[in-house]
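Notes follow the structure.
All protein chains but one are shown at their positions in the complex.
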Amino acid sequence: MARRITYQQAINEALAQEMERDETVVIMGEDIAGGMTTAGEDDAWGGVLGVTKGLYHRFPGRVLDTPISESAYVGAAAGAAASGLRPVAELMFVDFMGVCFDQIFNQAAKFRYMFGGKAKTPMVIRTMWGAGIRAASQHSQSLHPIFTHVPGLKVVAPSTPYDAKGLLIQSIRDDDPVIFLEHKMLYATEGDVPEEAYAIPFAEANFVREGDDVTIVALGRMVLLAQQAAAELDGEGISCEIVDPRTTSPLDLDSILESVENTGRLVVVDEANPRCGFAADIVAQVTQEAFGNLKAAPRMVTPPHSPVPFAPVLEDAYVPSPDVIAAAVREVAGAAAPA
Amino acid sequence: MARRITYQQAINEALAQEMERDETVVIMGEDIAGGMTTAGEDDAWGGVLGVTKGLYHRFPGRVLDTPISESAYVGAAAGAAASGLRPVAELMFVDFMGVCFDQIFNQAAKFRYMFGGKAKTPMVIRTMWGAGIRAASQHSQSLHPIFTHVPGLKVVAPSTPYDAKGLLIQSIRDDDPVIFLEHKMLYATEGDVPEEAYAIPFAEANFVREGDDVTIVALGRMVLLAQQAAAELDGEGISCEIVDPRTTSPLDLDSILESVENTGRLVVVDEANPRCGFAADIVAQVTQEAFGNLKAAPRMVTPPHSPVPFAPVLEDAYVPSPDVIAAAVREVAGAAAPA
Amino acid sequence: MSAVAPPVSGELTKDQLLEAYRVMRTIREFEERLHTEFATGEIPGFVHLYAGEEAIAAGVCTHLRSDDYVASTHRGHGHSIAKGCDVAAMMAEIYGKREGICHGKGGSMHIADLSKGMLGANGIVGGGPPLVCGVGLTAKVRGSDQVAVSFTGDGGSNQGTFLESLNLAAAWHLPVIFVVENNGYAESTPPTYHQSGVDVAKRADGFGLPGIVVDGFDFFAVHEAAGEAIQRARSGGGATLIECKGMRYFGHFEGDQQTYRGAGEVEEIRRTRDCLAAFSRRVTEAGMVDDDDLSAIDQSVTELIDRAVADAKAGTDPTPDEVQTDVYVSY
Partner (left out) sequence: MSAVAPPVSGELTKDQLLEAYRVMRTIREFEERLHTEFATGEIPGFVHLYAGEEAIAAGVCTHLRSDDYVASTHRGHGHSIAKGCDVAAMMAEIYGKREGICHGKGGSMHIADLSKGMLGANGIVGGGPPLVCGVGLTAKVRGSDQVAVSFTGDGGSNQGTFLESLNLAAAWHLPVIFVVENNGYAESTPPTYHQSGVDVAKRADGFGLPGIVVDGFDFFAVHEAAGEAIQRARSGGGATLIECKGMRYFGHFEGDQQTYRGAGEVEEIRRTRDCLAAFSRRVTEAGMVDDDDLSAIDQSVTELIDRAVADAKAGTDPTPDEVQTDVYVSY
């Protein structure tokens, strides 16, 4: 039975159902219980935005507040995973990865390989990403290209409540370390979500919209903005197909190639910075694999090579807008195929 | 007056000459003096590989051993740069960036932007990169794509002793934070290097080899392997042009586009992992800017999406070899232009 | 604070007392006013208010010269004001205007002014301590007698960067002061939980540094402890850790429901411990300053903040093209 709930509720529900199902699932992070041992412990915070609200009382001993020591507790999640638990560690903002990246990319990500296949590290790092709430340069970044670059990590970035629940459940059941990216501008978005638990397999892109003229690949919040652009372009007779990879590693390249084979034109919209970014990754792989199918130069729509600014005017100019996306699509759609 | 010295000597000489010229230049790192306060201090180590040997005695008080606290001393370099020095901090292996990445990408890299242009952070992080010495997964990585992704950082990766000296001098004189990547397999290579100090500007690619059929873009050690491949291909009548960007950020894209305009065919060879990597970055930018000039699908030659293995047989299979590079070039050269 | 000569001893002149009061009052007014204005929804992003902890910023910074540096936290308005940042430019920054101290690029969490020795508020907990080690190094290499101070919260004192910095400052014998503002919570989590209730000052011993605990509501206690530590640092005596026990009056950030707090907790503190009330009582009872002096300051501060808010609201927005300026000095 599906009902409409928010992206945030879907995440909370996925955590609750997996903790219910499997007692080796534990969650940890700063203030995710929120006020353990305080006077107000009965009405615990449940995370800075309340995403984990209610879990602390429901699962005694399995919901842990942490000191502000990301290296210690993210590393602890890796050690717990290697010794039998399925920890879900929350990194409040993905921007904080810089204080604990070693435990993620040199420890958790490499155990299995370095140890000759003898280790299993089933951990999830839930973390908030993206711009839009005027949180400035250190609380608004989109760092999936960095995690996608690292062998041994899986990277998940849901764009809807339905995907958020199904992909988080899959992430928790998965036997490899997973970076689960929750876009802060999507928490309040609503959608139909089944009550029962379900898992969405990784590397299965979602065809958000079918179309014949131009393929738009977009991730996270950019999927919503691409839809707005596509709706507008419809009126102009440009039919867009929108492909949401949902997971950047592993990546469902086949679905993207399939779409490009049909449209011959590609626009990749991504919220991360451009250099060595995800848009470049997709454009490069498509060009290498399907050069012959391309009727026009693919285009990348991303923020500029700059940090995220604070002022609303600046942040709005930083993030790709439906208008900018539409303009790029028109260009690609209009470009004649080279003789 | 030029004479033949090694890449390692060129780096040592650049440091010495800049410290001589500018007393605000200080260097710090683990064991870079090497044995400060020990019985053997008179014959100080000069770094784990002796790259900084001799500087400790020559520049009293300006060559500092550090505790194994990369966050503290890399952050200290940022704070020193913001308050008037030109520090050069050594991160022994680039693989260790995970324990101090925040101070690099959220602090040093973003000061100027976050502070509205009021800060200047002239610091250099010298660090050793690349595979080849059987140092396994945590001492052999190529992480320039991660640094290149970050706005606010400049990224330099010399492939010859001449470039090493000129680019390090420019890095020290530059007013922005610079990641200076020294490939461990190049330290012993020799080349002509002028005795006097000279600076090589950033974003000026080097045409290592002129050719008409295929453009090969390569960085660091890959430049040498690409030259071996090119020599072999010459005999087969395939003429390769090798472009070494020397700096990945800023990037001299124009020189690459210029070469591709001439050859119409592109192979990018890089030692970093493929996903969201530097090879993808170049292929994507060239395709977007010069699609019409491409006669065939560009190819990326990189290691697989896996950590660096230890066993010699495995590490040799991991790193792109001249044979693998040559095979890719043949493919691209042979491919007919699409009708 | 550069206008006033730093006192050699703990003795304060009337001018210095009035200046200290002006700083604390300005911070209080700035924060109380932001609390009200934030509720109107006109302020972008989120702000962390310093109200309640004024005696710490003032007690430390009254000893500093403009060529000394401080590195601050996400809760940085108080440190910025105490270090001499322009209050109107700070307010404009918080409103995201071009007249802002960072031209609208930084906002509340990144207020900085290097010309005043303010190395920046910091959105990364524990981001500042390594930076002040670097400033200390600059002073040492230059042979100047500058000092650098980092402010860190109780929660931030669990970040590896803070702990590593204590050791580096000791190993390099740096002119640095680590001020820990223990205000009873890291967001919703209390030190009794996140650091087992052990005084942060105790951590100094393990690195060979002096560490002391002072009452963060008492300007004079903070001022005296900071004076000694700064004197020691200036004269080549190395680093010190000072833990100030205090309390924030508002939520972790504006909008925080503060469910973790006991009923009446803040009201009680405001009534019994308030640093401004205590300071006023002490200096007037001692006859060093009279009420009129203080109310004159109160009035001028109110006017200052009124103007700052009005100007900020009337300020101009940056233009979209500025997104790409000042990423690099040259590129």
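Letters A, B and C name the chains as they come in the text, with residue numbers starting at 1 for each one.
The rule we apply is simple: a residue touches a chain if its C-beta (ideal position, glycine included) is under 8 Å from a C-beta of that chain, and two chains touch if they have at least 3 such contacts.
What you see is a predicted model, and the numbers here were worked out from it, not measured in a lab.
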Touch partners, limited to displayed chains, of the chain removed from view: A, B, C
Full-complex contact with the absent chain, from B:Phe59, B:Phe96 or B:Tyr162: B:Phe96
Touching residue (missing chain; options A:Ala14, A:Leu55 or A:Leu85): A:Leu85
On chain C, residues whose C-beta touches the chain left out of the figure: 158-161, 163-164, 167, 170-171, 193-198, 200, 202-208
Chain not shown, touching residues in chain A: 24, 26, 61-62, 64, 66-67, 69, 71-85, 87, 102-103, 106-107, 111-120, 151-152, 154, 174-176, 250
Residues from chain B at the interface with the omitted partner, ascending: 30-31, 34-41, 43-45, 48, 65-69, 71-72, 95-96, 98-99, 133-139, 304-307, 309-314, 316-318
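Everything below uses one rule, namely that only the chains that are shown with their structure count from here on.
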Identity of the chain that, by mean CA position, is farthest from chain A: C
Centre-to-centre distance between chain B and chain A (centres being mean Cα positions), rounded to whole Å: 30
Distance between chain centroids, defined by C-alpha means - chain A, chain C (Å): 36
Whole-Å gap separating chain B and chain C, where each centre is the average of the chain's CA atoms: 40
Residues of chain B engaged with two or more neighbouring chains: 71, 102-103, 106, 113-114, 151-152
Residue numbers of chain C (touch at least two other chains): 100, 102, 104-106, 110, 122-124, 160-161, 327
